[in-house]
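Contents: one structure, followed by commentary.
One chain of protein is taken out of this complex; the other chains stay put.
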Amino acid sequence: MGRYFRRKLLIYLLTFFAAVSINWMIPRLMPGDPIRALIGRAALRAEAADKVAEYFSRIYGLDQPAWRQYVNFWTSLFKGDLGISIYLSPKPVTQVIRDSIPFDLGLLIPAILCSWIVGNKFGAFAARRKRLDGIVLPIWYVFTATPYMWLAILLAYVFGVLLGIFPIAGAYSFAISPSLSISFILNYLKHWFLPFLSLFIVQLGGWAIGMRNMIIYELEADYSRYMESLGAPRKLIRRYAFRNAMLPQITGLALQLGVIVAGAVGTQVVFSYPGIGYLLLQAVMYKDYFLIQGCFLFIVIGVLIANFVIDVIYVIVDPRVRHGMGGETA
Amino acid sequence: TFTRGETLYAGGGLWGPPTNWNPITPWSAVTGTFGLVYEPLFMYDPLEDELIPWLATSGEWVDLNTFVLEIREGVKWTDGTPLTAEDVKFTFDLAKTHPETYYSSLWDWLDRIEKEGNTLKFHFVEPLYHEWHNNLYNLPIIPKHLWEGRTKEAILTGANERPVGSGAYFAHSYASDRMIYVRNDDWWATEQLDLVPAPRRIVYVVIFSNNVALGMILQGELDVSNFFLPGVPTLKRTYEDIHTWFDDAPYMLSDNTAFLYMNTTKKPMDDPVFRRAVAFAINSEDIKTRVFEDQVLVSNPLGYLPIDAWMQYYDEDVVEAYGFTYDPAEAKKILAEAGYRDINGDGFVQLPDGSPIRLSIIVPFGWTDWMESIRIIASNLRAVGINADATFPDFGRYQDELFDGEFHMAINNFGSNASNTLWTFYDWLFYELGERQTSGNFGRYDNPEIFALLDQFNRTPFDDHETSAQIMSKMQEIFLKEMPAVPLWYNGMWFQGSTQVWTDYPSEHGPYHYPCTWGGRWQEGGLLMLTDLKPRQ
Amino acid sequence: MVKLRNVTKVYRTGAFGGGKLKAVEDVSLSMEQGKVVSVIGESGSGKSTIGKMILRLISITEGEILVNDKDISKLKGKSLKEYYRTVQGVFQDPFSTYNPVFKADRVFDIIRAEYFSDMKAKKWREKVESSLQSVGMVPEQVLNKYPHQLSGGQLQRLLIARALLMDVDVLIADEIISMLDASTRVDVLNLLIDLKDRGLSILFITHDLSLGYYISDYVVILYRGSIAEMGYTDKVFYNPIHPYTRMLLTSVPRLDQKWEESEEELMETQEIAADSLEDRCKYYDRCHFAAESCGKPELKKVEEGHYTTCPRR
Amino acid sequence: MAVSVKNLKIYYQTLRGQVQAVDNVSFDIKDHEILGMAGESGCGKSTFSNSLVLLKPPMKFMGGRVELDGESLPLADFRKMNEFRYKKISLIPQYAMNALNPTRKIGRMIAELLASRGVSFSKISRELDRRLKLVNLNRSVMKMYPFELSGGMRQRAVMVIATLLDPSLLLADEITSALDVSTQKAVAKMLVQFRDMDLVKSLVFVTHDISILYQIADRVLIMYAGKAVEIAPTKKITKEPLHPYTRLLISSLPDVGVKYSERRLAGIKGRPPGLLNPFPGCRFKERCPVRFEKCDKEPPLAEVSENHQVACWREVGNNG
Partner (left out) sequence: MKKNEFLYFALRNTRMQIGLGIVLFFFAVMIIGPSLTDYDPNEYSGPAFARPSEDHWLGTTFFGQDVFTQIVYGLRATFIVGAVGGGLATLIGLIVGFIAGYKGGILDEILNMLTNIVTVIPTLALLIIIAAYLPYRGVVSQSIIIGCIAWPWTARAVRAQTFSLRSREFVDLARMSGMSSMKIIVQEIAPNMLSYLFMALILQFGGAILAAATLDFIGLGPTEGISLGLMMQNAVLWSAIPLGLWWWALPPGMIIAAIVSALYFMNTGLDEIFNPKLREM
């Protein structure tokens, strides 16, 4: 046990270090100059622009040699300081993330969880029911196979513009200020629904397909056959198969939740919904090193946690793994 | 819930969550920071070419080296403190104490400021008249009593959340997708100029895509839009609630000129004859119709916007003599005469020494209107035998290529905005050469004569029209003969209003106000537009 | 030929790799040329583990294995490849020893590609055919077929033929007949006997005592990874000492004698974690004669060529 | 008479045709009897036992009749069969080692299974304890996952589960083949005990190992290539086998105390025929040392002496 955890911990630390370093490096390899991109937004007179650019490079420490910047990065990281966003100057990166991530989480967690739950149920249900499998399930494949943004735009146009049932922009009406009232919550939900629906629809099929395949496999397993031989009702057999088929799906879920911090760029663009995803895209476009680093730091942590959770969940949920044999080749 | 009839929804000038209200960092500041909250000494009306006294009631040159500014009385900061000449002086002095301030180069030629009551006397070392006049409506005046105690960092990089200005609106609140301004009912101009902005509240929304903007306009959820929206002419035919400046083409006012920069350090763009041939080859008319559905105008050969401030110097004779029009035959002729011939028979001309020409035209990927435009330009060029391709690097790479002089040809308009002086325009077009060209003259056109002329122009008193005109004519001649960059079309002052809730938007039928809500430009008419609006009955 | 000296194998088990399982503990034995050594034991007693260690398929935790006086754990790359020229194995499940997607005779092709790549096709064919004939098969009947088209016996014989293509001295036969039918297994057994007569040493791993007896010169009775008793076949079978050996012998189903008639009763108890028997005889928990005095026993000589760990006489 | 099988035909439907895995097999099993069923791999033993509990594609019911305690089994009707499954007929499958859901504790699985069959777990709990003891399992296995048990233990657990509802007929398919001798013996003896204690009425013990049958079976049925070729009481069939196949099979068994140097065993030459469109006539004829012309016709399973039926023309001819 101890050995295992020590080793895992070391590996995770190494991964963390490598991934964060790579993500530190990547934006710096991009062409273009973040400060120029920033002040380029105001049509400044030329000398002014030069002067300001120089000052801001200094402020952001971008005038220092790369290795120094790298050292600075790690030292401030240990102090919990992710720096100041350039693109959203002068907001600290931590605050940028803190302000926008709730929107992503509010959208993605329900979407992922709902699609996961419904998709799994549906996939399990469809397996072995020829009708459903042959006719209804394919409809979900089509949704899953549809380019997300395109689908979302159609949804927005049909339900938002044509039918006018749902608003097409923002996290809540531009005409209200947030409060804890029923009307605000309703309003929020109304804005939330289309983005949620689009994510839900698109992800559902993937889970369903995975579940269907797994269930079919499990229903063919010896233990299912034996249960059948003992006259166990289909319901019970299916329940067992479902549980066992669930394991790989849990991995998938954990991985999805791991990258949740990356946000949903597509949704945010299409529905003008606030969140980190679009900011991250903008940060990349504007070479906002600090925001990029910050976001990726969280993504890295998310993925690592997800992996860790998978490791642990497997041990908890799948007794086989808990006691399994470690293999060996000479 | 905000009462709809009192609220104006606007968009097009805010592309990310509001994070900054510091007028000293205009590139980051939320649109409206300057204009709605902080105010300039003068407003400027590009349509009438007129400086409108604002925080200053008057300003004039008492001699060639001294400019006197009368500061308005009875103006109050929104915290109740009166706004005085001291605040104005402080604003200028700030750039002296902190040379990193964006307008600090002023102090290279400004000597000192003398304050006498409400009068400020500016003594110059060597007055740069045109630059000074441009500054008069572009500097936000900030309150001394709130800023003098701040650290350098706070001033130059702070967010200035809760800005205290003198303007018509308070920065009320914000969220990641909106900025909300609320009317300052105590505004000095209401009393002194009888101006009342109609909307009690302005909600400036963050929208990432055209689609959403268009959808919101159609639904009447967006009142003022400064987006470039394709399809407006089509939609105007079916939706009567969409308002534009002109009822018909070009629908939009012109705001800046798109130029085709040519890298004069690379062959064959180092040859003025070749550059002129390019000018003749391009069919801007086609771009105007196809790409912009006639929402823009084709530029004149000088690239001057159709505004009085600039057109007063337009020398018809020079243009007549040296100008160009779309004429592929002429382009071919020019090329042939200069020795550019198709020697190897590939259908494209080669350099006189026989080496092949292969040029690329760049615009940033994703700038779709420009992307389509350079496709047309590339095919125009190929039609006259110049082998050119349209390519679309990312913005970062585009910028690098421009700054480092690696490109062949590129479209750019970063400094050609409407202003009260041609100096801003030429300063951008012929910006001095340095190691990297970050601020203009991307083609690295090197002509001491034209640099000297520009400087001379800047030093000519603002109202010495005659001298100025002479200088300009010379510049125009050189420009047309040398063609370092080709003016193509005017990008519009994109503006669509929705008349579902508000009416009396600015238009060709009046009221005449420049309908601009882009960051840093409310003082050109956007603010006054608000005072014209009326709730729809 | 083959010598095992105090060989121990420990597997790591459990999801965390923290568990340890001593599959083979302190086993020493040797095989001589032209002899069959049977390793007999119940499932999980470590028989296959020994075989695999000799075949260098798993590492040796402690102790050493010498083949022709060379320590095999030092073999690598070329020398390992050469090693396989002389030592080969055949496994329990003939069906899973063949890659199901290929034809069965691919096992020959691999040998050719690896060891005889410069041999002419015709010569190779002759070699294969003669090898097949020597295991009693008609080449036409078995070549060019998929594993599922052949019987288990045929497949096992093909594997032996494959081993014969090289100059094998040692053959590890790991339960090669337990999956076969009574009628087919006899053929394979007889084949092994022929090979032995030709000078091969064979390690015959089985849990079937009658087969072990039938074929071997020497038997090793393995219990929970340790040797319980070993010696020349007759000596062990006719004079079993260890209670475990005796219990095994009485359990063999025979056609001439019913179980009820045999003496010793089998004692079944919960399998106890091996650790708790750390300093006890491993058979302690099942032994009728277990006494407090049973400590950790050592392998002792009973008579010439017969050893056991049980001190009981 | 507990069970009677008449002309049972079970085929596998495959792409290339029908595999005649159980072809026209008839026999009886008496109350309180252990019937051994032996034969080479692939002769249809599992097919027979599986078909009595779970007949589903590609397995196909082609005809015949199986009566259990006088009731005819609706083999082909998946639903109706459910009344019989487990309660009347139960199976310990060949794959018993893998027959339990790997992710459920055994006790819980049993409880759920019983509940689904309308039997209360608590009522049967004491009986369960008793049976666990019978097969020498500790009650703690109920709290374990299948893979925590050794193969033999798993097999015994399945034995307990399969017999929990006291079925009239228990089918044990090759449950000893993969076990070592000591465990083999233990398991086999337990089955006998089950029968002796009347926990199951009749038992079919399927194996390819005749020596075990000799230990526990009352009668033995020898199958060859989908056919029953010989049925007789155990003693009889081991001491005086009549069918040439049975004879060869028995003679190829080694025994402790037999060494190659003393008596060299011989196998049976050749392979059993494919069951996909097998040739007509006696299916053993190709390998048979005593074949003659008549073997081209299919021999009936005929009673040659009391309680001894053989399907061989030689034997039938001898008598009639």
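Every chain is named by a letter (A, B, C and D) in the order it is written, and numbering of its residues begins at 1.
Throughout what follows, a residue touches a chain if its C-beta (ideal position, glycine included) is under 8 Å from a C-beta of that chain, and two chains touch if they have at least 3 such contacts.
Predicted model only: the values in this text are computed from it and were never measured.
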Contacting the left-out chain in the complete assembly, out of B:Pro127, B:Pro163 or B:Pro393: B:Pro393
From C:Gly46, C:Gly63 or C:Gly89, residue that would touch the chain that is not displayed: C:Gly89
Full-complex contact with the absent chain, from A:Tyr60, A:Tyr87, A:Tyr148 or A:Tyr273: A:Tyr148
For chain B, residues in touch with the removed chain: 209-211, 214-215, 218, 229-231, 234-235, 290-291, 293, 365-366, 368, 372, 375-376, 391-394, 396-397
Touch list for chain C against the chain that is not drawn: 52, 55, 57, 80-81, 84, 88-89, 91-93, 96-102, 107, 110-111, 114-115, 146, 159
Footprint left on chain A by the chain that the document does not show: 7, 11, 14-15, 18-19, 22-23, 26-27, 29-31, 133, 137-138, 141-142, 144-151, 153-154, 157, 161, 205, 209, 212-213, 216-217, 220, 251, 255, 258-259, 265-266, 269, 280-281, 284, 292, 296, 299-300, 303-304, 307, 327-329
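In this text, only the chains that are shown with their structure count from here on.
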Centre-of-Cα separation between chain D and chain A, whole angstrom: 55
Centroid distance [mean C-alpha coordinates] between chain D and chain C, Å: 30
Overlap residues in chain D, where contacts from two or more other chains coincide: none
Where chain A touches two or more other chains at once, by residue number: 323
Interfacial residue positions of chain A with respect to chain D in the complex: 221-223, 225-233, 235-236, 240, 243-244, 317-320, 323
For the chain D and chain C complex, residues of the former touching the latter: 40-41, 136, 138, 150-153, 178-186, 188-189, 208-212, 214-215, 238, 248-250, 252-260, 264-268, 271
Footprint of chain A on chain D - complex, ascending: 50, 53-54, 56, 81-87, 90-91, 93, 95, 98-104, 112-113, 116-117, 145, 147-148, 158, 161-162
